[in-house]
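With one protein chain withheld, the remaining protein chains of the complex are depicted in position.
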Amino acid sequence: MSAVLRAVLSDDLPRSRWLAAALIVIVVALALAPFLFPGAKSLNVAVKICVFIVLAASYDLLLGYTGIVSFAHTMFFGIGGYGVAIALARLSPDWGTVALGTLAGVAIAVVLAALIGLFSLRVRTIFFAMITLAVASAFAILASQLSGITGGEDGLNYRVPEALRPAFRLFDADVLGVTINGRIVAYYLVFVVSLALVLAMMRVVNSPFGRVLMAIRENAFRAEAIGYRTVVYRTIASCIAAAAAAMAGVLLALWLRHTGPDTTLSFDLMVDILLMVVIGGMGTIYGAVLGATVLILAQNYLQDAMAAASQATAGVPLLANLLHPDRWLLWLGLLFILCVYFFPTGIVGRLRSLGARTSAG
Amino acid sequence: MTDASITDNPPPVQARRDIAPLLLVPALVIVSLPLVGSPASWLTLTVAGLAMGLMIFVMASGLTLTFGLMDVLNFGHGAFIAVGAFVAASVMLAMGPWMASDSLWLNLAAVAPAVLAAMALSGALGWGFERVIVKPVYGQHLKQILVTMGGLIVAEQLLKVVWGPDQITLTRPPALRGAFIIGDVAIEKYRVLAVAVGLVVFVAMQLVLSRTRIGLLVRAGVENSEMVEALGYRIRRVFVGVFVVGSALAGLGGALWALYQETVTAAIGAQVMVLIFIVIIIGGLGSVGGCFVGALLVGLVANYVGFLAPKVALGSNILLMALILLWRPQGLYPVAKR
Partner (left out) sequence: MAEPLLSLRGVETHIGRYHILHGVAFDVPEGGLTMLLGRNGAGKTTTLRTIMGLWRASAGEVRFDGRDITRLQTADIARLGIAYVPESMAIFADLTVQENLVLAARGGPPRSERLDRIFARFPALKRFWTLPAGLLSGGQKQMLAVARAIIEPRRLLLIDEPTKGLAPAIIANMIEAFRELKDSESTLLVVEQNFAFARRLGDTVAVMDDGRTVHSDTMQTFAADTALQQHLLGLGMDTHQ
């Protein structure tokens, strides 16, 4: 049993009781979400958690493992989403179309990532950060301008394959009191593919390739001297991350049956991903899992709490504004800065040191 | 002397001033004339492009210098621009009657304190930002990018807390409205003002950099800050000074931009940052001259392309950047580093 687990997790074990417990809770809750938390809103939240875990994990491949900052991750996310969306909006809504759109989206994402990487990574990492920011914002504007193809600001609405539509029934009878309709099938599609992608990324980072990436992150100069072409390795990492982000985009597009600039390309999403990876813990896929989960839950439920607090302080002028639910990014931004300074290993690092203390004591 | 023949080597005859990048600007202006067709529109577009370019230069110059000097790239620079825009807008709104007056002098009496307040507050914020956000992460690029980005997020939210989440509209005072009409050419007055302010900032910066001891220190520090320390100067003080001045200029740029757009939103900083990054990449990180040329190119290209093919206007700047990096991978004027 433990050998199987080791193999599945690519030998990268949580190394902390608390972390393992948190991960088990997340995976079990997501696996049983339709049964544990019925209702449209909670299923929506569960899908977002799955998709953003993939997105954050793929981003961590760049930020945590390779040590490069990209601001174009949502662009690749969007390319995947738009790939499927455009295909489904123009062709018949069947699985062949989904495959075509997915392939096209992933291919474009990888080619674009390779181009940007070869262009900017050979100069300095700081170039990469700036250039990805510029390219991503140009892409977002382009997507909203080319409304003939992308639907502009409104985005695209389209039909998905029949098995994913609400009217579809997988079984005649309910299972544990839940009707297994197309939405539930779609949810499990998202869940299974996300799980597979995360495990695949764990395989990548724990492979010899991943170790070279980390060697480059620690000392690019030295890695180059030993004979590794750092540009090539970083570019490949950036291509893998782009492909995974595009896949996440595909999943969200299939779930939402709508793809637009605000669901895929907006800079706010980029900020969310950054927060997830840094707060969860850079340089470990588990950090992305925790960060994405915590942030999506906070986004959906913390804001309610803030709204209550804001009302309670309505008499105090500035404080009420500070606690306004729309200002939740303010608090997360502060948390983000504190994390970078004081807890660069994020939640995962905290949990691991907690575990180390309890087992030592 | 021991040996004159050896010490007498003439220096290499290569171009003492590298002027090829400078020629790009007039070349672009000339080439675009037949493309645009009408000389009147061409002139209007050229002035608009120069105005936009110079405003971007004012905002970008401090960023490129702090990078050159201390290898610090502040992704939160946009916050100073936004603060400048909001402060200027608030002051001008508070001076409503003077702003609406038909007297040029009353107009200026409203605009001048607004701009000064914008610069003062942005500069002060820059000082705090340097202390709290930037100082602890010297020499660590990854953390620098993350932390300054975090600073931008927080600053943008705080702006919304103070000024509310909605955009503020303001109207330019009468003296700065309208256009000079020369024949069939219309040139907006405000653009002329923006060009003038931008040129004044550029010339003043060049004078300070080439004629004063502080300027020498900055230029030497951009090349090799360690050697400047070894000569007995505290480079950190110079850096903080440049950071504050750069932030104040960003505030000035924000105020100019706010008057140009006649609206202010908290996202203004993040929006302009994209253009600023393109400009300093094109110019060569750390070079003020390169930043100037890059800003003019970006402003002109944006206006010409915006006229010829509006849908791809912002893409055109990315293309410009790609072309220039293909020609010079480090930008137009790469800064000599030790």
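Letters A and B name the chains as they come in the text, with residue numbers starting at 1 for each one.
The criterion applied here is as follows: a residue touches a chain if its C-beta (ideal position, glycine included) is under 8 Å from a C-beta of that chain, and two chains touch if they have at least 3 such contacts.
Just so it is clear, the model here is predicted, and its values are computed rather than measured.
Shown chains touched by the hidden one, complex as a whole: B.
The omitted chain makes contact with just one of the residues B:Arg177, B:Arg234 or B:Lys311: B:Arg234. The residue from B:Leu199, B:Leu216, B:Leu308 or B:Ala322 that touches the chain not shown here is B:Leu216. Of the residues in subunit B, those that touch the hidden partner chain are 1-4, 6-9, 11-12, 14, 16, 213, 216-217, 219-220, 222-224, 226-235, 335-336, 338.
Operating definition for what follows: only the chains that are shown with their structure count from here on.
Note for the complex: subunit A touches subunit B at residues 63, 67, 69, 119-120, 122-123, 125-127, 129-131, 133-135, 137-138, 141-142, 145-146, 267, 271, 274, 278, 318, 321-322, 324, 326-327, 329-330, 332-334, 336-337, 340-341, 344.
Across the complex, subunit B meets subunit A through its residues 73, 75, 133, 136-137, 141-143, 145-147, 149-151, 153-154, 157-158, 160-162, 165, 270, 273-274, 277-278, 280-281, 285, 311-312, 314-315, 317-318, 321-322, 325, 329-330.
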